[in-house]
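Data block below; observations after.
Up next, chain A:
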Amino acid sequence: MARLKLITGRSTKQGTGISIGKECAGYREAISFVELNQSDMARLGLSNGDQVRLSTQFGAAEVKCCSAEIPVGLAFMAFGPVCNRLIGGETYASGMPDSKHVDVEVHSIDHGPSGSGSGSGSQSKSFPQILDPDSDPDPDPDLRNDEK
Partner candidate 1 sequence: MQFDHVVCAFCGCDCDDISVVVEGDRIIQAKNACVLGKAWFLNHGKPSDLPVARIEGRPAGLQEGIEEAARCLCSVRYPLIYGLSSTSCEAQRQSVALAELLGGCIDCCTSVCHGPSGMALQAVGEPTCTLGEIKNRADLVIYWGSNPGESHPRHMARYAVTAKGMFIRRGRKDRTVVLVDVRRTSSAAAADIFLQIQPGKDFEALWALQALANGEKLDEAGLAGIGLTLDQLTALAERMMHCKFGVLFLGQGLTQTRGKHFNTSAAFLLVRALYQHTKFALIPMRGHGNVAGIDNVLGWQTGYPFGVNFSLGYPRFSPGEYTAVDVLSRGEADAALIVASDPVSSLPARAARRLSEIPTIALDTHESETTRIAQVAITTATAGIHAEGTVYRMDNIPLRLRKVLPSSYPSDEEVLSRLLARVKELKAC
Partner candidate 2 sequence: MLRIINGEVYDPINNINGEVREICIDDGRIVASVNGGRTIDAAGMVVMPGGVDMHCHIAGPKVNTARKMRPEDHRLDPVPRTSITRSGVGKTVPSTFATGYRYAAMGYTTAFDAAVPPLAARHAHEEFSDTPVIDKGFFVLMGNNEFIMQQIAAGEHERLRHYVAWLLNATRGYAVKLVNPGGVELWKFRGNAQTIDDEISGFGVTPRQIIVSLAEASMELHLPHPVHIHCNNLGIAGNWQATLETMKALDGRRGHLAHVQFHSYGGRPGGLFTSRVPELAEYVNTHTNLTVDIGQVLFGETTSLTGDGPLAYMLHQISGRKWANVDVENEEGCGIVPIEYKDKNYVHTTQWAIGLEWFLLVRDPWRIALSTDHPNGASFVAYPQIIRLLMDREYRREILKTVNPKAITKTTLLDQDREYSLFEIAIITRAGPARLLGLNSKGHLGIGADADVTIYDKQEDKEEMFSNPRYVIKEGEVLVEDGHIRKETYGQTLFVAPRFDPAVEKEIREYFDKYYTIEFENYPVQDNYLPRPQEVEVK
């Protein structure tokens, strides 16, 4: 497992995918992989195209990984519903969620936490099951709840 900082942002494929249609393979692919530094990948025993599980305090997602020119300790994903599972809804009175610089845990799927097999099917379900309660742990606190 590695603890990295997640950056989310625009990419060309994500941008064209918006127009082509978000069901199209190009878009789904564009928003469903994470860019990692080569040495972070090596540390996790990962090769290009391997599945990884990303989790933050807000949620988890399983994506493919690939190496890119990105500093050690950073991970990059293109904007979309997959990375948004990892972003919280708290904006600290700014209106802006923390879309960049998010603490993320990266697990290689083969060595990931046990019982996560239920998650690995998410790529094969119809896309994107962000609203399926079974596949979404959602430890996000109820932001209205005074007790918390």
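Selection rule: all candidates are chains of the complex that A comes from, given by their letters.
One rule holds for everything that comes next: a residue touches a chain if its C-beta (ideal position, glycine included) is under 8 Å from a C-beta of that chain, and two chains touch if they have at least 3 such contacts; residues count from 1.
Model, not experiment: these values are computed from the prediction.
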Message: Just to confirm the interface: in this complex, chain A touches which of 1 or 2?
response: 1
Field: Residues of chain A that touch candidate 1 when the two form their complex
entry: 5, 7-12, 15-23, 58-59, 68-71, 74, 76, 79-81, 84-85, 87-101, 128, 130-131, 136, 138, 140, 142-144
